[in-house]
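The complex is shown incomplete by one protein chain, all other protein chains being positioned as in the whole.
And then chain A:
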Amino acid sequence: MASTSRGDSLPKVQCPNHPDAILVEDYRAGDMICPECGLVVGDRVIDVGSEWRTFTNEKATKDPSRVGDTQNPLLNGGDLTTMISKGTGAASFDEFGNSKYQNRRTMSSSDRAMLNAFKEITTMADRINLPRNIIDRTNNLFKQVYEQKSLKGRSNDAIASACLYIACRQEGVPRTFKEICAVSRISKKEIGRCFKLILKALETSVDLITTGDFMSRFCSNLGLPKQVQMAATYIARKAVELDLVPGRSPISVAAAAIYMASQASAEKKTQKEIGDIAGVADVTIRQSYRLIYPRAADLFPPDFKFDTPVDKLPQL
């Protein structure tokens, strides 16, 4: 077992047979394992994963292997605080019955707002069932913005909502502003403002939204089968390619395409239903639909099974 420290600031651990191999950390056992030969190079590494659970038959009120909450080094700036728990026994209470050592509260006061925001982000993301990777990305973005302090005056919730929006966009699964508004108490205007400010502060940019990004979500919320969803995606893409809807928001075009595809299939959805799901007014769907209706025959995919033929599509 070799732990060669080369006099760098960090002692580098490497396998003696394969010095170039990158060691794999197995945190369950606290080992560093060489992937080439399987040699356990460094053991007794501190396990920073979540606390282990002991399953004992005895009363489980006191679990002696508790070591505290998971360490979140990326986001907390090394929070190694000590918390004093409530005492047991008579000696821990002073007169009047109050407990001595009341210090249960202050932990990392400098990052209290950040922790609060993380909690808020997790709550918001849970409401729309966002996966862990988006939440992590949001937390990272929030941390960067918070440390930069350029948006210090803005409400933390607004920044958190905007970070959530940016994270969804960056992961390739954009959510509309209205969807983020639905899970946040901040107005769309304020989220939009914070969004632009954050992009400027972090000097990043995001890709433009396309109609296809929302198809699967809207169609499954409406309960439309896969063929209709694929047809709607095709219609929307074709409509944008043929430039039938210049200047229209991609959400409105997507909604109109879903309307056309659903009306041509067996599951017909009304404009109101689609408008509710997409967050688009039904007059907007009507406007975009009027623009794509004249070329309807060209927009459908070639292998589409029409329940209602193209000339019988509703015309409004």
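Here is the rule we use: contacts are C-beta pairs under 8 Å (C-beta built on N, C-alpha and C of every residue); 3 or more make two chains touch, one makes a residue touch a chain; residues count from 1.
What we mean here is this: contacts and distances are computed from a predicted model.
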{"item": "Name under which UniProt lists the unshown chain, selected from \"L-aspartate oxidase\", \"N-acetyltransferase domain-containing protein\", \"TATA-box-binding protein\" or \"Protein transport protein SEC23\"", "value": "\"TATA-box-binding protein\""}
{"item": "Touch criterion as defined above, residue of A:L141, A:A160, A:I251 or A:A264 at the omitted chain", "value": "A:I251"}
{"item": "Touching residue (missing chain; options A:F118, A:Y146, A:F177 or A:Y234)", "value": "A:F177"}
{"item": "Touching residues (missing chain, whole complex) on chain A", "value": "176-177, 192, 195-196, 199, 205, 208-209, 242-243, 246-251"}
